[in-house]
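Shown here: the complex without one of its protein chains, the others still in place.
Labels A, B and C are assigned to the chains in the order they are written; within every chain, residues are numbered from 1.
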Amino acid sequence: MLESYREEIIPEKWYNIIPDLPEPLPPPLDRSKGRSSIDLLNDIVPKEILKQEFSFSRYVDIPDEVREQYIQIGRPTPLVRARNLEKRLDYRGKIFFKFEGATVTGSHKINTAIPQAYYAAQEGSSGTVTETGAGQWGTATALASSLYSLPCTVFMVRISYQQKPGRKVIMNTYGADVIPSPSDMTGSGLKFFKENTNHPGSLGIAISEAVEYAMKKNLKYMIGSVLNSAITHQSIIGLETIKQLELEGEKADSLIGCVGGGSNFSGFVFPFLNDHEDMDIIASTAEEVPKFTRGEYKYDYIDSAGILPQLRMFSLGADFVPPKIYSGGLRYHGASPSLSLLVRNGRIKAEDVSQNEVIDALKIFAGTQGIIAAPESGHAIASALRYIKANKNEKKTVVVNVSGHGLLDLGIFEGKRE
Amino acid sequence: MLESYREEIIPEKWYNIIPDLPEPLPPPLDRSKGRSSIDLLNDIVPKEILKQEFSFSRYVDIPDEVREQYIQIGRPTPLVRARNLEKRLDYRGKIFFKFEGATVTGSHKINTAIPQAYYAAQEGSSGTVTETGAGQWGTATALASSLYSLPCTVFMVRISYQQKPGRKVIMNTYGADVIPSPSDMTGSGLKFFKENTNHPGSLGIAISEAVEYAMKKNLKYMIGSVLNSAITHQSIIGLETIKQLELEGEKADSLIGCVGGGSNFSGFVFPFLNDHEDMDIIASTAEEVPKFTRGEYKYDYIDSAGILPQLRMFSLGADFVPPKIYSGGLRYHGASPSLSLLVRNGRIKAEDVSQNEVIDALKIFAGTQGIIAAPESGHAIASALRYIKANKNEKKTVVVNVSGHGLLDLGIFEGKRE
Amino acid sequence: MKDLYLYFTMGYPDMDTLERFISLINADKVNGIEIGFPSMDPKYDGPEIRKSHSSAVDPGRERMLEFLKILGMKNIPLYSLQYYSDICSDIEENLAILRESGFSGIIVPDLTTDYFKDSEKVIDHIEESGLDFIPFFSASSPDRVIARQCSLTSSWIYYGIQPSTGINMPMDMAPGVQRIRSIAGNRKMIFGFGIRNEDHVREAVRNGADGIAIGTILLKYLESNDKNGFIDLVERMRVALNDNS
Partner (left out) sequence: MKDLYLYFTMGYPDMDTLERFISLINADKVNGIEIGFPSMDPKYDGPEIRKSHSSAVDPGRERMLEFLKILGMKNIPLYSLQYYSDICSDIEENLAILRESGFSGIIVPDLTTDYFKDSEKVIDHIEESGLDFIPFFSASSPDRVIARQCSLTSSWIYYGIQPSTGINMPMDMAPGVQRIRSIAGNRKMIFGFGIRNEDHVREAVRNGADGIAIGTILLKYLESNDKNGFIDLVERMRVALNDNS
């Protein structure tokens, strides 16, 4: 019954929003002169992932083995009524938060790392490689690879590598190699590394390095966000939340999350969209990386070097190097195409939050709910606080996705401002 | 139903083993010449806690408000079948672990911090004070105090204060003041501080300082372990586990946990004892603090300065200053009287584990279950690995209590040996 | 009998070669010809067809009209493939030329993705001009877009198997096709994008294709002026199609 409780909450299929979008999703764009940049994915991404990426089934079966691993790594994650926070804010509505920080690697990232590593192993790959910004994705990849005995290499954005030594220790503990990016191990890295051996890096650069390294070493490249397959895997967040709310007899009026590449937000929100036409939905981004408010909705490269295809999305430019903020996971120039489409179309509202506002929000959340949330998740919390303030007298049921814990990002609490 | 699932697992009453012991518990001993050292507790411990400490009811109602906070801080904690570990060990029995690291403060310590702070607030106290070794107890106290708006001071064993800056940040974030111990703020501290301003400290010294400070400043002293009321609160671990096993249709053959003061172990194990006569029960301690194997079963002081009463327990001497091992929470000279009694009586087996064996166990656990466990919990895991090896061909159902996560204790993974 | 559609880029590799190959096409074997009008930015095409756009020889208006007239006489239904970004400024004249050259319909791959807001107006306009607007769907087409376009049109449906022409990504064809079928009913569906060999053909048919369209694989025969190869390929595709019907 315990297992069956878990199995009742954990869905049997992932949800892919594409067939339910109000408008068609602009396909990936192949601007390459030589070999197709889409076709290139055949070499570095597991077949089954590509199938999911390009088949756009509304529902995708979660393999039993993957569901089992979801339980192993802490799913379903808790949905908690934040009663202490409600009291502190003197709010008469309800605040729930879904806590993805409860997974063993500390964020939602493991939700997609596991199936990707699973398929890679199934297809006989010799190892995995990826990039990481905040370190959360690298951690998830490292563990998932370890679970399937795949050697793993992680290119870590240098500024994070320096700010978060603990992340490296954990990835190493899981058996992964961690390389600060830009590095001299790839052409795309070397370009920046030569300029400045202490270059802070960016997700865009690190992605280029990882992809290049995957091609060179015949490894599988693990997709951390942005692409639709990763977002589909993350739908487990929203599907669980829907079930959990249902079991509590609650109905969400508002959904709030943070956006880096868009995976935790989309995974959380998309499963709700069909049946909940009148919900307020807020995507919270960093003021320092204002992709939705200042970015352009256009075709742009996923990675800085332009090795991967272009996607139609809100973007600040694939060569944008974001300021060194604590929310490493939000330092990405774009956001996934489906999410971008829904923001442009107005269904999802986007807003920017400053680092200072995030710090205050994190402290309030820590002092009431006891959770040291990830700086990224701090944006969601800050937006939730704004929203509650603005809707003080309405009794809304607000659900916030807290994408990760920040136990390895304590710098932000020390008053050290970046 | 979600709430009701939680409420089904979380018990309505704590369990106190004393009425069920095979022998009477030797009472606390008052060796003081002047004022009774037991009576002194009246000034510094909430009345309701003393009631629990001295009434020895088999079942103690958990106040509704406390049960609600238990949900807020992440209870029930998960009981997980460690299938990845089973596979790695090629074990044909079953391994379950109860994961107290899933609470928001990262260990079981919050289980008793909350009721203590709750009663303190109810009784109109002006603040709390305590000691901390590993930092886990201080963190729990800091949060619990914050939940009830009580100012909080924590004397932190200096060696931990230096090794775990993150713990300080978190306690500060929760609003607590953190003072390295021995300090010059109390007589008991000054004695050691004068000898050596960089004295590594010990839990015994820090307890003395906290108690003295509580008396001086008219604060409530929060009891982290050892005393029976704290152990009673921790029974929630075992009571939940029993319920969770029952819901899974499983029966434990063996229980394994680690022992510092004895609270997580006793809280985990005691609720099982009555109905499970033939279980193997193993208490794992640090080779460097071998209280059960090399300690004496005798009356000894709780604290180094001898301010608090004496207890009949296994002890290495109240003035024992343990070596600087990573498992700060195990650096205590004694163990709670009820546990000591059961170890002496043979019902519970005790064994020591070395730091190197712990490191290996932590790595295996991380690589399979993905959890970076606390160094203290690493002792339980190491003992479990030993036990499984020794019982390779029996299909036992082994349940291990993983008392905390080690995300703030990563030094142990870096190969830096203390 | 399943349908076979062939795609060519206007002016590629040059007008004469193109005309010669078109003349090899037998109306018994081929059910439709698609002509891509070179675009400055054929963004939803793969590298090979994109190259054909950029390398195509501009025939000039006269020569083009002449070519279209020849085409019109082949007694095979004709369809244009044009990016809306290229024709939007000049749509009236464009539709007039197609109509007068005997074209049956028009495929506009970027209309619903890049000009979604205008799409229904444009479809109406095309349909009113007497040409069929051929809905272009793929596995990523949302239900409501499929339903809406089906209600505005009555022709066959172009189903893009792959995310762009000429590539071959692992693909689970069934769910997308079934979903469109469940909305579009019995409308004829021609599958295109990425069909390179008989296995692909059979897979398409197995998944419910009423016909297939090929383009990228034709290019190399035109480029090398390999007429026998071309005839042979068309024959093999035809056989593969019949194989399953």
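As a working rule, a contact is a pair of C-beta atoms (placed from the backbone, for glycine too) under 8 Å apart; a residue touches a chain by one contact, two chains touch by 3 or more.
Source: prediction; values computed, not measured.
Asks: Give me the visible chains that the unshown chain touches, in label order.
Replies: Touch partners of the hidden chain, whole complex considered, are B.
Asks: Quick one: say which of B:S4, B:S55 or B:N356 touches the chain that got left out.
Replies: In the full complex, the listed residue that touches the missing chain is B:S55.
Asks: Tell me which of B:P27, B:P165 or B:G187 is the one touching the absent chain.
Replies: Answering carefully, the residue with contact to the hidden chain is B:P27.
Asks: Counting contacts across the full complex, list the positions on chain B that touch the omitted chain.
Replies: 18-30, 32-36, 38-39, 41-42, 47-48, 50-51, 53-58, 299, 312
Quick note on the criterion: only the chains that are shown with their structure count from here on.
Asks: Using mean C-alpha positions as chain centres, tell me how far chain B is from chain C in Å, no decimals.
Replies: 72
Asks: Residues of chain A that contact two or more other chains, please.
Replies: Answer for chain A, listing residues that touch two or more other chains: there are none.
Asks: Tell me, which residues of chain C touch at least two other chains?
Replies: Nothing qualifies.
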